[in-house]
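Note that one protein chain is taken out, while the other chains of the complex remain in position.
As written, the chains take the letters A, B and C, and residue 1 is the first residue of each chain.
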Amino acid sequence: MARIVAAYAASHAPLVARDWLILPEPAKTRLTAAYRALGRLMSAARPDVIVEIAPDHWSNFFINNLPNVCIGVGETHDGPPEPFLKDFPHNPMLGAPELAMHILTTALNNDFEPSVSHHMKLDHGFCIPLMRMELAELPRIVPIVINSLEEPMPSLNRCLAWGKLIRKAVESYPEDIQVAVLTSGGLSHSIGEPTMGVIDEDFDRSCIKAFERGTEAPLLSFLQSNLAKAGNGAQEVRNWLVAHGAAQSSGFTLVDYFPVPEVYVGCGFAEWKIAQS
Amino acid sequence: MARIVAAYAASHAPLVARDWLILPEPAKTRLTAAYRALGRLMSAARPDVIVEIAPDHWSNFFINNLPNVCIGVGETHDGPPEPFLKDFPHNPMLGAPELAMHILTTALNNDFEPSVSHHMKLDHGFCIPLMRMELAELPRIVPIVINSLEEPMPSLNRCLAWGKLIRKAVESYPEDIQVAVLTSGGLSHSIGEPTMGVIDEDFDRSCIKAFERGTEAPLLSFLQSNLAKAGNGAQEVRNWLVAHGAAQSSGFTLVDYFPVPEVYVGCGFAEWKIAQS
Amino acid sequence: MTTDYWLSKLFWDLQQPAAQAEYRADRVAVLERYQLKQDVRAAVMADDVAALSRLSNPYLLRFYFFAVGMKDDEFIAKLRAIANTSQAEKHG
Partner (left out) sequence: MTTDYWLSKLFWDLQQPAAQAEYRADRVAVLERYQLKQDVRAAVMADDVAALSRLSNPYLLRFYFFAVGMKDDEFIAKLRAIANTSQAEKHG
């Protein structure tokens, strides 16, 4: 049987690639260290497959057919379409179509109705962590897109339920493989709205505390009350909730947190504690 | 408050338009009568909006982003893209964006995660009943696409749950409007598989009986055991299940059923009994 | 069935009348634009209903053979032959 051996969270921002050469040295050093720390943890966990949970930044999907949840079942996934990521080293990325289809059918049999994609581009949200973690070899990827950009979005509760569903699917997958969950997004930031550039450190630190503690009810109630005030980019924390559910809400260890005004994002990096069921 | 005042089922087939002029007279007469009977019932029910539930026959969606459920929230919907429907009289069709968005948000708040489309084409599945019912004036349309063409699909149980969700959404919509549910698809038929052309009258008549009786458990168990053997086109009965749930599973009155080998489809037409809650 | 993405994409794109016309006029040129595996491409060139039926959605398969001008009778006969072959394989 397959099992979830690790789960990680990392923030992303296009400017972590586009403006990399002009970022102040301290920010660059600390970002590099945080991503690399996750990369070392990931390598040590030796996953065969990464289930990566991230938003699509209008790269694949448009409002003519906008999924709230979409599972990528392709044999491969194209690298990031953003010109500033043209040097992304893993292009195309290998998918894990059997596991992905198993997650899809498990979802449909358990009252979830994701969209499915046989061919996706993975944009900076998916690829910046993968690139900056500097993995020697990239495991196969099952991308799962959670709509975190366009209202209305899946409820916070449902994001947690999605995490549990992913765990259930992995644990009922017959092949004996190791799966890591990686979630990309958050913490506080604002894009294209009047608060653009504002980072809400108070929100970010309280949010991290709520994830660290692990317990679902206070985490959900904290987010219910505060997420909407932390900028539209903070909605990406929905992806963290999915990973939290997949890790069975056992809390996590912070790797690092620091606001990076130059990329507009409160950047958080963490490793979940993995409950073995 | 809005309410569901009626619910109807009608089969469709591209050949009911493409081959209309060369269909045998008796088939044409009986099809005309059945669609018109539904049209008269629909007119008498005076709906402001039709929530129409049907599959997309690869007109809007492809496997790069295939929704299992998609709600059309557009102000208008384009008419059918099929060349043989170029004379479809209502093009574009008016949408009901507020009601559609209310169904979408109700869904997301109740652990459903449909896709959303702000711009859809409604293909022959949606439009053949609308055309042949010969409505003097077309009410506004909220299209809801249920994946019935590509495996895996939403579970039978979930289709019923979707119907109940639609009802809940309509009944919590603040405007005082009348909503009709129209579902399009089924009964037995096969498209592009070795049984293409086979109509399973036994399945169709038993299926109709199970819907007439109304009770959910035997209906679901009948479909669980028999749907897969009635041809891939029979999967469209999932759309009937959605309407059944929306009508609160009170059973229905058959308007007509007859196999039409010339269009490959066992054609059923029915009106649900509407429970008032 | 294993879904072949590029074959399915070809089928899907050919729903457009303009694409159909181009395809009828110059199949080879259109196929250049799809990353088809060698054997899949050969099955397309040979109008091999049986082989293609294992690689895409049956509705798309039907659209495709309708688009390239195969009559329903012939298409259905070829589909039936698949069933008969696999019957024969099972029982033979």
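Keep in mind that, in the parts below, a contact is a pair of C-beta atoms (placed from the backbone, for glycine too) under 8 Å apart; a residue touches a chain by one contact, two chains touch by 3 or more.
This structure is a prediction, so every number in the text was calculated from the model and none was measured.
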Worksheet item: Among the chains in view, which touch the chain not shown?
Response: A, B
Practice prompt. Touching the absent chain in the whole complex: find that residue among B:His118, B:Lys168 or B:Lys273.
Written response: B:His118
Worksheet item: Of the residues A:Leu149, A:Val237 or A:Cys267, which one touches the chain left out of the display?
Response: A:Leu149
Worksheet entry | Residues from subunit B at the interface with the omitted partner, ascending | 74-75, 118-119
Discussion item. I need the residue numbers on subunit A that touch the omitted chain, in ascending order.
Written reply: 57-59, 62-64, 81, 83, 149-150, 191-197, 232
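Just so we're on the same page, only the chains that are shown with their structure count from here on.
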Item to complete: Would you mind telling me which chain pair, B-C or A-C, is linked by more contacting C-beta pairs?
Response: B-C
Worksheet, complete the sentence: In whole angstrom, the CA-centroid distance of subunit B from subunit C equals 29
Practice prompt. Starting from the mean Cα coordinates of subunit A and subunit C, work out the distance between those two points in Å.
Written response: 38
Worksheet item: Using the touch rule from the top of the page, what residues of subunit C touch 2 or more other chains?
Response: 3, 5, 8
Item to complete: Any chance you could list the residues of subunit A touching two or more other chains?
Response: 118-119
